[in-house]
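Sharing a structure below in structure tokens format, with a few things to ask.
Complex shown without one protein chain; remaining protein chains in place.
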């Protein structure tokens, strides 16, 4: 499809502001001005609308069809949250206004929203305090790691290492490194963190362990109490990666079972849209002893019931975002929690787990399930046997699903399972939808066994077919030549 | 595609209000209540969103691609007008509020909007007064015909007939009949109203002539001054069907050249969306002597600059709509006029006519153009020669265009041209778009000459192919059995 | 210039192809003496300035009012998903579905809308909608007159919304239809008088349920009587209340119509609204407007088309069943999505919440001295009370306190100057009702 740049015709305009009385030359000397006008699309509004409308039809969202992308929690994004985030009362305020003299008076709505959202997250997770500042999950991980570092530094602990299980998301070690830690990997046993493997590397230098629970195989970490006990002995903290939080709402609270820090991905658990890759929000919760280190400018409630920004945090790590994080995203997450309430959030978790187990059970005669027991909100299957038998890989199954109009599951993650396919149906899908998907998936697998070639060339009916990624990396055409 | 009803599962819900404290039995005796709950879809919000998102992809709008539907003026609908019509200040007020004591004070925004919109329409058309009440073009025609009847009745004229040219829209005679008139048809000559044919039927019983100018062949009615003169002699009024008003903005004003009544289709000329068939708005303008007969509750401006509803209209025909017409649609039309201004509206007309003539010229070697001279905003071609040569009909060309992803032109209207195709590109389309369409159209015609069969089976790639209309009319399945 | 993409070069190239020198040459057909005498429209504005102008204008409407005004038009909650769906360009920038292969979205949606209407009203057939509730009654009357052949009389109950009755007078002023209005009795339809008015010239009797005063009645008996006299029964209903009320189908109505503004359309100062029309199978050839039918394509695949088009003006012209050539497609889509999101239980709850509040309000108001209900008959979410003062005075007194008290019945009914119509929906809080009754009590 033609790019918007290639539709450009010199002099064509769409949404032109009025003509200024003075042009830029009046205000800037020539040597501070650019020589050439920027090459941006010169198109009509109709061109823009048609172009992006057409482009959208080449995309796939939860609104299009089922999206069982494991580890991503592609649940339905309720439309009312978009309405709320677009209320002019919310979109208008400049974030610095609340920091000015008397400014808090004029931003009480936003401040109360932030405060109440953080309070609700505390109750949901059992943590003592939350910050809304982190702008995405990985940013939340970094925040958590910095808070951990600040805590140990303040306490005079000499801590240099963070332990990450091999099934962890790749961002865990990457974030730990950015907080100045050395990363120690430990191998899983039976799909779970192995207390003995942990014991083997646990010493006084360990600042924290980063865990995902249920882990990225969709399994509950049964050794959690033992792990907590071990860590306490060396004053190491326990970090909860919230990627899989959709599996435990109302069933377990992170703070209650000994986790010290948590980040949540609101675009996973709390119904905010992924937007094709962002924006997200990654609020971080901590236990009370870590609260002093949270990012500064914290929403707070005064004795008279008004809200303000608390800047009296001498031990704060500083700022993770210029102001208070992705406010509008957090707002949607808060609106989601308000609508569902405790009961609704619990039910979401229950149905997510129900759906995952139903899929697992229906698939177990067709695909190898390495850990074939009750799973949480997602599970991992493997095409390795299929690959051995007839050459069909996880990738081929994924492409076969695309051809049938479904989205594919996550493939080749976690790295510890060969040819893996990770399914996460979420609670918002009905039995009918799951059955429709499963019928097609089983048909693909069975057809693949008989005629693997047919699958190797899939998909045929998508806007483009399998793309040459090597060519992309080699030639590196990263912009449109104009 | 499955209907929303067939996706229904008893007990499933989407957007449920809270549970009432009392059920209906508390307020209504059993004999006034329905025996069974209504059979409506029981689906989730996700089901609804996916269903209609999917359905939308089976549809075709101006936002999808070029839409050269003659006589329909499918121009681009600017998005800001939707924003304006959705402002809570505009969507909230109950229409009767303005009629209550002190109510006008609280609806000044809506009243001023209506008043200013009507003023602007007066200047645009040269009429003396406008009403926003008619809810669509045909409703405007009826309003106009009723005003004409009221005028003649009030004057004591015995008028029984309205003259309609054969090229007129079918709604013209249908509306005239509803206003109590007998319809006299006259035949065109050289594609235009023939003054001699008119003369032949013109007598004292004639209340009015309904004209479309340019007419439905896209031709300016050259005999207009002669016609006006003839009508004046028998005190017959001249009605302007505004369907083709996009052809003359800034170039001719209806009121200036002798028209007495006009309806405009704002969804054609003034950029409001067609919505798949509605809602529209059909404001009616009149010369001053007809003003007393306009529908009641007219927006007016007091000496102190405030706005109110004028109900002191003893000669008014009454009410065409419960309140003041399709307010939100008129609002969008007004917003469109404000944005374009006089210069922009004139330019719209100029480019619409430019585009039509360009298409006509590029097509003239490929399709027979019955009136091949400078046209206004649209023109009519005919496939009759093609049909004679190789059996390809206008319908086949239309379906061939659908197959190539374009919308088809209007076909088989006006009735006076055989195998006709009526093209109206509108001003919002670029030369590139026209060229792309014309290249494909010419290819279809030329291919059709060589291999007509290929065209008879088109389209192949649409959500459905040619449908059996006879079966539909015979079996009359008009609802989904549940 | 906005929305005309032509550059100077392109314009020139196009003029060259056409073979004229200037754009003005294309308008040579319009002689100089026919050119505009004036054209003093204001300068155009940028989008930014245009929006600022209208934001300022919209701001002149007061939006914080607590309103008990109904009179047939109600402020019900509109689920937010509706705007998201109807905002898709494929729906709202489409034309009438004349090319069915490219219009299955609109066509199937209308088919589903027809189904929802028939199921809600328990009627056999529905059309794709007409402009509003008033034109729906008019078209229903016309159906009856066509079906009744020589019968020209329409008997209409006085408690049918008078706002519509004004419209009906306007629409029928010049055609051979005789509307006979049968007076109400203290806000209730006088069924005996209606029966008495049905004679050999009567094509149909028209009633409304709940009626203008909010009262709910059963017209089974009336329609039976009409049928016995070869006249038809026409009923106008309120879709939200219809979820719990006895249906037109159950009452034996031949034609059932409604204003469906209450199903997902904002009040928007009068429109666009949505006229719903349905009828029995017997009346199918009389129903005007668009109708969508299910069929198959050449491959046997299910699809939808406009059907029974032979009734319409582009074919029948002066002999068409109606002059209506559009429907309120997008409004109908809104209503369909609204009903799908609420489902039967949601629509019923909406009716019940509205009734609950209205009855609470009625209880509170009638505790005020000298305030009484107009009658003791059952009502839904609207009711009429008699005040000790002129209703207009009461309205005026509370307006500046931010409350819209209701609709003054005296506007349309003689001798009812003290009668006030008051409506509630699920959006009223019990608190608001409390404050309102105190304020109203204070001035009485």
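Note that the chains take the letters A, B and C in the order they are written out, and that residue 1 is the start of every chain.
Everything below uses one rule, namely that a contact is a pair of C-beta atoms (placed from the backbone, for glycine too) under 8 Å apart; a residue touches a chain by one contact, two chains touch by 3 or more.
Predicted, not measured: the structure shown is a model, and the values here were computed from it.
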Contact set of the excluded chain (shown chains only): A, B, C
Selected residue (touches chain absent from view) among A:183, A:300, A:369 or A:442: A:183
Per the touch definition above, residue among A:197, A:340 or A:369 touching the missing chain: A:340
Residues belonging to chain B that touch the chain removed from view: 9-18, 43-47, 49, 53, 78-80, 82-83
For chain C, residues in touch with the removed chain: 47-48, 51, 77, 79-80, 84, 87-89, 426-427
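The rule is simple: only the chains that are shown with their structure count from here on.
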Interface with the most contact pairs, given as the two chains involved: B-C
Between chain B and chain A, distance of the C-alpha-averaged centres to the nearest whole Å: 48
For chain B paired with chain C, centre-to-centre distance based on mean C-alpha positions, whole Å: 20
Geometric centre distance via CA averages, chain C-chain A, whole Å: 46
Residues of chain C touching at least two other chains: 2-3, 5, 10, 45-47, 79, 81, 83-84, 89-90
In chain B, residues with contacts to at least two other chains: 12, 45, 49, 53, 57, 62-64, 76, 78, 428-430
